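Every protein chain except one is present and positioned as in the full complex.
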Amino acid sequence: MSTTAWLTTLQFAGVNALFALAIYASLWTGVLSLAPIFFGAVSAFTFGYLAGVTGLSPVLCLIIGVALGAGLGAVTAGLLVRLESHYLAMATIAMVLIGRVVILNLPEYTGGATGTLVPGDLGTWAWLIGTLVVAGYVMSRLAGSRFGLAADAVREDPAVAQTLAISPRRIQFVGFMLSGALGGAAGVFQASFLQYIGPDTFYTHLGFVSLAAVVLGGAFYWLGPIVGAVVFTILPELLREPMGEYDRVVTGVLLVLIIIYMPRGLVDVRRLRLLKARWWRSRASSPSDDGPEPTDVAGPARAEAAS
Amino acid sequence: MTQLLPDRDTVEPGTELAVDIVGLTKAFGGLRAVDDVTIRVPRGRIHGILGPNGAGKTTVLNMVSGFIQADAGRIEVFGADVTRMQPFRIARQGVGRTYQNIRLFPGLTVLETVVAGAYMQRSSTIAGAILFSPGERRERREMRERATELLDKVGVRAGSSALAETLSYGDQRRVEIARALATNPRVLLLDEPTAGMNDAESEEVGRLLLDLRDLGLTLILIEHNMRLVEEFCESVSVMNSGALLAEGAPTWCLEQDDVKEAYFGKRSDAARIATLRRARRGESGT
Partner (left out) sequence: MQLLAQQLVNGIALGSIYALFAIGFSLILAKMGILNVAHGTFATWGALSSYWLVSEHGMNFWLALVAGVAFAGLLGVLSDLLAFEPLRRRNAGVFAPIIASIGIWIVLLTLAEAFSGPAATSYPTESVPTEPIRLFGLLMLPAQVISVITLVLVVTAIHVLLTHTRFGAAVRAVAVDPRSATIVGVNARRTLVTVAFLAAAIAGLAGILAALSDNNVSSSLGEALLLKGFAAVVVGGYGDIRGAALVGVAIGVLEVLSAQYISSGFRDAITFGVLLLVLVVRPQGLFGERQLVRA
């Protein structure tokens, strides 16, 4: 692969990271949602329409896209957050599938089946990295904040969270808004890099890759989706030569394998903490010995089995 | 059915009731898990709920904290009717609790677990967290300090940066108590707080209960450790097959024949256990 091809791939890895962070934002509050793909579609087509018809500046469009995404997230949460988790997940998948139908049937705004051309002003490294840094900063500040700990509690055990005076629906509502804002930004960037959007731009494939990125990278810490997105965007490119059109099969197989054998993903803070505890214990029990004793190895493993 | 000591009613008139459970009933399918149960606990009391497994004790606690909707009856907490409230609203009325099967959050450290409990004690916003505001940072610091104090108070020995789920059984129970205390409750519901602990540890929990009571908390606990109940509970309700069997002072309740029979099965067993109990009391009385 040439250097330019690599750079293009990395740019899309960045956009996928934004989508993955958007999925992570609602997963953090215990909701599996592909709605960010839909939010991204709405903001991208709004961007295309505004930039094309009214000549609005792309930066303003990005801000509008983020606000629109957050607003849509709020509306979605208001309507759907009462649903049982299976139905909620399927309803957000349905949103993605319905989005395509709507795009196809509104040709005067979306270009219908032929799609729309959009300006590529924001399709630069500076804008992408800047946005990713802001998103990463926001997520890292939220981790451990009042909202962040409440979100952790709601994801791990909503009933117990309630007895700590936390309202799960309120937390999930905020999660959806956050998810919408990130999805909206991601949609605008996807459009800017492609400079063309059509009915298949924001469809199941994008949703799958973003979700796979979250699952592989780790759905329990904000760095996970970013790492996962980079891996899951580059991997198919590497596989394209030996595997041809079957490269996506690897994505699917990996998704199944990871969820079975590595359910907490690559960036797993819990495992790091377990390893740290084991290391400290081995230091404490055998100060003169370099190697950990067998009992120390069994300790955390037993705790893990019991949990 | 319910036996009351005529000369020593559990609630003197005029005292403020912390928890007032009247005629509580819940059926699962055809089974009456809780049948017309009335438990009134005045403020500042340590009240025990006793009974054999399957008596409906945990179901009562689950109804008080709002996990299960009662079929009939009323639950009031400091005069507020919480019978049909959502659990988080009941928690905001000042009801905290722990669980029989410990329910800590996987992946969180001891400190994070306790700070998570202080949700309503905090006022910072998402904007404050993102904008790195001094108020938000000060609040985080204060929360950590307060959590450390609470962990100290309940006697957790492990480091606060350890994963809560890796602690010893006793420490996990204590972290749960600290997490519940972080919500600043007026009423604390404890579901078998000493299960899996040895005598010395149980004794510590008992003393913690007294401390908390002296701080103004009302405590309701489900407990199987009779020595602890007799030593620390001021009043008890005994349940069997969903119904209230007796209530009053612990020693008096445990002497009742039908209580003994319900609790220990056959009368002969009951007699043996009573002897054992007396022997142990004599031993610890030194």
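Structural remarks
Lettered A and B in written order, each chain numbered from 1.
One rule holds in what follows: a contact is a pair of C-beta atoms (placed from the backbone, for glycine too) under 8 Å apart; a residue touches a chain by one contact, two chains touch by 3 or more.
The model shown is predicted, which means the values in this text are computed figures rather than measured ones.
The omitted chain makes contact with just one of the residues A:Leu10, A:Ala67 or A:Ala91: A:Ala91. Of A:Arg82, A:Arg240 or A:Arg283, it is A:Arg82 that touches the chain left out of the display.
Interface note for the absent chain: among A:Val101, A:Val134 or A:Leu238, the touching residue is A:Val101.
Only one of A:Val133, A:Ile259 or A:Leu275 touches the absent chain when the whole complex is considered: A:Ile259. Although one chain is not drawn, its touching partners on chain A can still be listed: residues 27, 32, 79-80, 82-87, 89-91, 93-94, 97-98, 101-102, 104-105, 158, 204, 208, 211-212, 215, 245-246, 248-249, 251-256, 259-260, 263.
We take it that only the chains that are shown with their structure count from here on.
We define each chain's centre as the mean of its Cα atoms; on that basis chain A and chain B are separated by 40 Å.
Of all residues in chain B, only 65-67, 86-88, 90-92, 95-97, 99, 103, 105-109, 112, 115-117, 119-120, 122, 124-126, 129-130, 132, 136, 139-140, 161-163, 165-166, 179-180, 182-183 touch chain A in the complex they form. Within the complex formed with chain B, the residues of chain A that make contact are 137-138, 141-142, 144-150, 152-153, 156-157, 159-168, 174, 220, 269-270, 273-274, 277, 299-300, 303, 306-307.
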